[in-house]
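All protein chains but one are shown at their positions in the complex.
In order of appearance the chains are A, B and C, and numbering begins at 1 in each one.
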Amino acid sequence: MSGLAADLATILSSGIRLTAPLAFAACGEYLAERAGTLNVSVEAMMLGAAFGSIAVAGLTGSATAGLLAGVLLGALVGLVHGALSHRWHVNTFVVGLVLNALVLGLTSYLVTVGELGRHQVAQVSVPVLRDLPVLGAPLFVERWPVYLLLALVPLTWWLVERSRWGLELRAAGENPEAADMTGIRVNLRRRQALLWCGALAGLGGAYLAVGEVGSFNQNMTAGRGYLVMAAVIFGGWRLGRTLAGCAVFGLADALRLALPALGYTVNSQLLVSAPYLLALLAMLLFTTRERRPGALGQPFRRTS
Amino acid sequence: VSNDETASPAPSAAPGGSTGTVLPGEPDVNGDGRVVIGVLSPGDINDNGYYESFVVKAEAFAQAQGWTVIKRGSVPVSEALTAARALCRQSADMVAIGASELKDAIPASEEAVCAKTAWYVPSSANVPQTPKIMLSSDDPKQSMLVAGYAAGLLMQSRNTTKAGFVTGPEADFTKIASTAFLAGIRELIPGATLVTTYTGDFDDSGKAREATQAQLSQGVGTIYPYLGGATDVATALANSARAITLTPGTDRCASTSPAFDVSVLFDPGDYFAAALELYAAGKLEMGITKTWQLGVDPYPTVKLCKGTPEQNARLAAFIADIGRGRIDPAAEVQKLGS
Amino acid sequence: MAPEPALRLRGITKRYGAVVACDRVDLTVERGEIHGLLGENGAGKSTLMRILLGLETRDSGTVERDGRAVTVAGPRAAAALGIGMVHQHLSLVDPLTVWENVVLGDSGPVRRAAARAGVRAVAERYGLTIDPDARVGTLSAGERQRVELLKCLRRDPAVLIMDEPTSVLTRAESAELFTVLRRVVAAEHRAVVLISHKLTEITTATDRVTVMRAGRVVLRRATAATTPAELAREMVGREVTLGAAVGVLPATMAPVASSASAPAASADALRLDGLTVRPGLDGLRLTVRPGEIVGLYGAEGSGQKTLGDVLSGLVVPDAGTVEVAGVPVDLRRPGALLAAGLGIVPEDRHRTGVVLDLSVAENLVMTRLGDVSGRVFVDRPALRRRARALADEYGITAASLDAPLRSLSGGNQQRVVLARELSGRPRVLVAAHPARGLDVGAVEDLYARLRRCADDGIAVLVISTELAEILTLTTRLAVIFRGRIVGELPTAQAGSARLGLLIGGAA
Partner (left out) sequence: MTRTGPWVSAAIVAAAVLLSGLLIAVTGGSPAAALRALVQGSLGDATAVSQTLLYAAPLLLVAAGTCCSARSGAFNIGQEGQVLVGALAGAAAGLRLAVPGPVLPLVVLAAAALAAGTWAWLSALMHRFRGVDIAVSTLLMTFLAQQAVAFAVTTPWLLQESRLGAAAALPQSNKLPPGALLGSLGDHPGLQLNLGLGVALVVTLLVAVALGRTRWGFRLTMAGLNPAAARHAGIPVTAVGGIALAVSGALAGMAGAVLLSSPLGTNRLQPDISINIGWDGLLVALIARNRPLLTIPVAGLFAVLRAGGSFLAATGVPPYLVDVVKALLTLAFVAPAVLRRQPVVA
């Protein structure tokens, strides 16, 4: 009956909106991890970008310009992270955690300085297709940046699996010493991977702000960066499964937020923990099939 | 067996005002020639809402008096005490606490470092009286009951019976607020239902938005965004579905984007401003509790932004009934089995 | 005018703190020659080559390619200059496929089909068959070496540097390699620099040799004009008993008999029975008596590595027992073998033998910590005394015993392992490829020590792919094939024909 279809459509479109920021960022985090960086600062990338996108949208009057600014700001965080951890060899966890604190503090402060206002990118609504039952509205009535995923996911996959750059990234993530012997600039590749990660995580954060919510408030990413890390783990360092993880987390949240309206109550703490529990379970069940980069989280420095 | 100190609560100090003391030298209690008001808030003091209003009113009043205001927002609950001590050491003449979440700062009022400091503490929850502090309390059940009643008035006129309540963490006070809100609606529409969604975070706009969306999709005609930083996002969405909206604490009838139909005013800033006026006059007493009565005092209260005269009258009458004690909010809520 | 040499190094100097790894080294390599580079452990060979590849910066000196002075910024720049290297420690990335490894370090887009075809073509040209789509992690040592060589040759280098390429290869694999190298210089007119400790290889495979000692070049000569004895003497700086040095003896020569030719008829010191690890070992049975040196011989990949892991306590067998001095050992307990009196010089010492980041002293005592500590505390002075004694006894040269083991040259690291394992006065000593990476002098010393062990009544098991080593050292030999012993015989009766059959698994 139509009631059920409508409920499904509601949950699905909500799920897509909750998944999209994670998916963008997960593509980036996936690539950074394949290159060997267990990147904690993805939260900072998303949050900085969310702020930057709204601020620039306000300054220029264009939400699209805001989106772009978000991408750049995310990349900037990636640049700083890369410089510190893969140029000056500061422990990458330290850098990540400190950057998270720094960006949280800075954006929380800046948001108090002036009125940021509301800015949102346009909604796309595809004629005919949007009228499909159940899937119509969720898939074909969305803010347009969502559709960037259709290009960026294959692009990320192609970059990692098919391009020369990706081959060198993977070598840097699996066996940096061997890669170095072969003449690959391991730390440069890792920095570049962090730039890409920053740009995509930035897009995710910016999408959250100028795409979905239309405004910025303090700490609005609320730990989504950590969720993205969990998704990559859940996916066993495979892009397809990582994105599936994002979708599971997004849909679980959508379901959680919709269930009360549908007349069910669930323990909220359990549901908030669900993604982390799922990621742990996935690791417990599928460890043998995962593709964890051999040098994940290990700094590279040339020794004889 | 239990070690709970507070398991059986001691009766709080005498109500009324007879045991209070006025600190010498008010308002410059510490006698350093200037008046410093220190404000601690557990929330974001730029949230356009509850926490911000507390600070804004204080600041406006203090500036008019030529006083200095030190304000500190987003104080973690577990750092309340430290933060309060720091204020005292910054020679604050008064330490004001934005909300009862920070009640654990109160022990500092007994310490030497805060000896020459007045204390203002709003207490909607669980704060015992001490001789060193002035408590300012209201009963959230009152305002939430009336908020429900006001929503009920508008729902009647629109013929809807489903309301939604979107809030952050699932905690005692959010549960009580939601129940009292429903009780208020039921005063008018006995068959009304309320959907309560806990997003887990007052400030996660993404989730607040989705929760609101889910409720709207289920045909909810009223949305109460009982939120912090995420209030505006949820309200804007509710506006787009033409749902009835209410404010969490402040008067925002003038706001157009987003727009509110009901202003529920339990603005801690209003209570605080009143206390500051007494303080300026050197009449603010420590050791007493001021309880703000709906229907008796100007605050708390509930206001329809675009109410018809008839609706306004019915709301006023309900408020007056509470003020006169003809309606006991606690009992009304009890009916729902809180 | 004579053509410029393919490569000319002049006055290359490199210091690491107080150590002068290369001291004004001159080296000339002509096109169309295989140039042997020899030197004892720590002589500076690898360092010199790393400088040539741009992996290390020189302190002074010049590098000329075809007569032009060049600067080498890194491996890629080296490749562009036509210099390629096959590394001592392989530079392959395990999870990648063969073809991905081969194209790693190229530039331009990755063309999968073309790359695969390219790998096949090069492989065919040199007769190095390999599946381009295989994951490198699944390959044997010999196959990995092939991939490494392919990777290098595909870039069409004018100068090919090989740093101890044969140390992990079987004789057959080495022979195959030299065939390829011969072709590379003769038909394609490339230059090859071959670093090796095996003197027979150097004398048979190279055209000219350069010998280094303590960072300096001490000898430069046409190979034909020198003898193994001279090379050994120049390397070490003293006379070496050639009979003891592996690779010097032709394999057919009679072994130098061990002094304890008739071991006491006492019980077996080591008894392996039905050892099974899937995959790797298949019901292996072997016994060694006290005072006996037994050789376990077989091609790489026949199960020696797994046996080494079992005897190091790293792998618990699926079935079978290990008895030391008649007492079965509970292999699930870490250190049980050690406690039972089994010492081992493992095959891959970096992985299982030493802790590179601990000090030399700590590495010397780490298996016998109880001797230098009370119930709770480690007695640092005692530890230092003991380490000093061992270092002196085994001639370990280190700047300081507190320096990390990492800073020692390969040969000295090997000595540390041997010293430590023998310091426990074991009943059984297992030595896997003990001479691998050691210079002639060190090998001589090592063999003398192993013989002395046997004389002292220790049961010694030597695992090796070097027939010469087995023939030189052992009194009895067992041949391993596909994880089981396919034949055992006194070394004196080991004719090469019979052995060849056994190794192939035919007997």
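Simple rule for what comes next: a residue touches a chain if its C-beta (ideal position, glycine included) is under 8 Å from a C-beta of that chain, and two chains touch if they have at least 3 such contacts.
If you're wondering where the values come from, they're calculated on a predicted model, not measured in any experiment.
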Missing chain -> touching shown chains A, B, C
Just name the one of C:P5, C:G82, C:G118 or C:P346 that touches the chain not displayed here. C:P346
If the hidden chain were put back, which of A:A5, A:L59, A:A101 or A:L129 would touch it? A:A101
Tell me which stretches of chain C touch the chain missing from the display. 312-314, 334-336, 338-339, 344, 346, 351-358, 362, 366-367, 369-370, 373, 376-378, 380
Those residues of chain B that touch the unshown chain are 1-7, 9, 12, 38, 70-83, 85-87, 89-90, 100-101, 103-104, 113, 123-128, 139-141, 169-173, 175-176, 330
So that we can see where the missing chain sits, which residues of chain A does it touch? 38, 84, 87-91, 93-95, 97-99, 101-102, 104-106, 108-109, 112-113, 180, 185-188, 223, 226, 229-230, 233, 267, 269-270, 272-273, 276-277, 279-280, 283-285, 287-288, 292, 296-297, 300-302
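We adopt the following convention: only the chains that are shown with their structure count from here on.
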Name the shape of the chain contact graph, picking from line, ring, star, complete and other. line
Can you tell me which chain lies farthest from chain B, using the average of the Cα atoms as each chain's centre? C
With chain centres taken as the means of their Cα atoms, state the distance from chain A to chain B in Å. 36
Per the C-alpha centroid definition, the whole-Å distance linking chain B and chain C comes out as 77
CA centroids of chain A and chain C: separation to the nearest Å works out as 47
Within their complex, chain B touches chain A through residues 44-47, 74, 164, 169-170, 195-201, 203-207, 209-211, 213-215, 217-218, 220, 229-230, 232-233, 236, 257
Taking the touch rule as given, give the residues of chain C at its contact with chain A in the complex, in rising order. 46-47, 50, 55-56, 74-79, 87, 89-96, 100, 103-110, 112, 151, 406
In the complex, chain A touches chain C at residues 162-164, 167-168, 170-171, 174-175, 177-185, 291, 294, 302-304
